[in-house]
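Some notes on the structure that comes next.
Heads up, one of the protein chains got dropped from this complex, but the rest are sitting where they should.
Chain naming follows the written order as A and B, and within any one chain the residues start at number 1.
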Amino acid sequence: MSMTVVDTPGHGHHGHDPNQQHHFASMAQQFDSAKIGMWLFLATEILLFGGLFVGYGIMQGQHAEAFKSAHHHLDKRLGFLNTVVLLVSSWTMVMAVYSASVNKRKATVILLIITLLCAGTFMVVKYFEYSHKIHDGLLPGKYFSYKGPHLERERMFFSFYFMMTGLHGIHVLLGMVAISWLIFRANRGDFSSSWYTPVDLVGLYWHLVDLIWIYLFPLLYLIQ
Amino acid sequence: MSAHEHDHASSHGDHHGPKNPPRVFTAVLIALLILTFITVGASYVNFGSDSVNVVIALTIATIKASLVALFFMHLKYDKPVNALIAVSGFLFLGLFLLFPLIDFESRMDADDPAYQSKPAAIAPTAPAAPQH
Partner (left out) sequence: MGHVVSAPGKTAAESPRPQKNYLNEQSGLWSWLTTVDHKRIGIMYLIGIAIAFLLGGLMALLVRLTLLTPDHKIFGSSTPILSAEAYNQVFTLHGAIMVFLFIIPSVPAALGNFVLPLMLGAKDVAFPRLNLVSWYIYVIGAIMAVASILLGGIDTGWTFYTPYSTTTGGAVTLMTMAAFVLGFSSIFTGINFIATVHKLRAPGMGWFQMPLFVWGIYSTAIIQVLATPVLGITLVLLALERVFNVGIFDARLGGDPVLFQHFFWFYSHPAVYIMILPGMAIISELMPTFSRKTIFGYRAIAFSSIAIALISFIVWGHHMFVSGQSQMASVIFSFLTFLVAIPSGIKVLNWVATMYKGNVSLEAPMLYAISFLLLFSIGGLTGLFLGALSTDVHLTDTYFIVAHFHYVMMGGTVIAFIGGLHYWWPKMTGRMYNEFWAKVACALTFIGFNMTFLTQFFLGSQGMPRRYYNYLDQFQPLHAFSTFGSWVLGLGLFITAGCLLASLRKPYDAPDNPWGGTTLEWATQSPPITHNFEGQPVLEREPYDYRPVGAKVGH
């Protein structure tokens, strides 16, 4: 047993992509691991939101009339607008991932900036929707103070509305932070066709945020 | 370094994407937008029962979500393990919804006359017959 540190193949970075971590044998192995890790994380996100969806599903079944009546307070047009905005941002995101994978640095940066702007637009629209609700007293739980005619359990609908869109909004904000970080790195030239894992992973996250909204939109805005 | 199972020159060597990615992704976006129009339109139509509307809305949402997962999230071209993880997430969410639904749907309905008559049956004056 030698006392020296043995420089065996695999550690040390000689002849390796500088982005390769020492405990991986190849870039492909590292990339596949990152992908699996990200998908596992997305599965936890599905189940995290899932709790709210299950609660909504059960309570909607219990108070169908109240939920139906409450959803008229939401503006379908704004919900539709936000859906379109998020879908477009998903497209720019997937195009950004593609651009990064074919070494189109400038296109990557521009597409990411558009994605960020879409996310910002989404939040601004959300802000107007929230302000309107707050003004009318359509608030969750004990803060519900709506004066107009309404069914008693509409309060429950707005609890769900704020919890679900709130949790989703937090995810949009976190996504905006991540996309900003990508813009910075992409602009610096960190990504190339041999390594663009962060773009790919943030892309997956962003599509999940979109995917959750795809369900939130009909459940909250369109139920009859 | 004979190393682990995969040894590709490029990290994305086994990454089989679509032939013309921009075109495919744009087509998917258009499909998503059309489906959004349809689902909004359907919400204005009365199909006779509220649950029909919900089923239509959720079916369209699921088609849209599948498009996003398959194309934007690359599951169609990716290693199967990632699709397995994604499907597991939804599958277990399904179980999470299923059992509480069974519980709530099979509980005694509070408006059911049989249920309403129960308090009388267990009132002190009532005969002490075994009740269920």
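Heads up, the rule we're going with is that contacts are C-beta pairs under 8 Å (C-beta built on N, C-alpha and C of every residue); 3 or more make two chains touch, one makes a residue touch a chain.
These numbers were taken from a predicted model, which means no experiment stands behind them.
A.B. asks: For the chain left off this view, which of A:L48, A:V102, A:V124 or A:L174 is in contact with it?
C.D. replies: Reading the full complex, the residue touching the unseen chain is A:L48.
A.B. asks: Touching the left-out chain: which of A:Q62, A:S131 or A:S145?
C.D. replies: Touching the chain that is not displayed is residue A:Q62.
A.B. asks: Spell out, residue by residue, where the missing chain touches subunit B.
C.D. replies: 1-5, 81, 88-89, 92, 95-96, 99-100, 102-108
A.B. asks: Touching the hidden chain in the full complex, which residues of subunit A are there? Just list them.
C.D. replies: So the residues of subunit A touching the unseen chain are 1-6, 8-11, 21-25, 29, 32-33, 36-37, 40-41, 43-52, 54-55, 58-59, 62-63, 66, 140-143, 152-153, 155-156, 159, 163.
The rule we apply is simple: only the chains that are shown with their structure count from here on.
A.B. asks: Between subunit A and subunit B, what's the gap in Å when you average each chain's C-alpha atoms?
C.D. replies: Taking the mean C-alpha position of each chain, the two centres sit 18 Å apart.
A.B. asks: Along subunit A, where are the residues that touch subunit B in the complex?
C.D. replies: 9-10, 17, 25-32, 35-36, 39-40, 42-44, 46-47, 50-51, 53-54, 57-58, 61-62, 64, 68, 76, 80, 83-84, 87-88, 90-91, 93-95, 98, 101, 193-195, 197, 203-204, 207-208, 210-211, 214-215, 217-219, 221-224
A.B. asks: If we count contacts the way the header does, which residues on subunit B are in touch with subunit A in the complex?
C.D. replies: So the residues of subunit B touching subunit A come out as 1, 3-8, 10-15, 17, 21-22, 25-26, 28-29, 32-33, 36, 39-40, 42-43, 46, 50, 53-54, 57-58, 60-61, 64-65, 68-69, 71-73, 78-79, 81-82, 85-86, 88-90, 92-93, 96-97, 100-101, 104-105.
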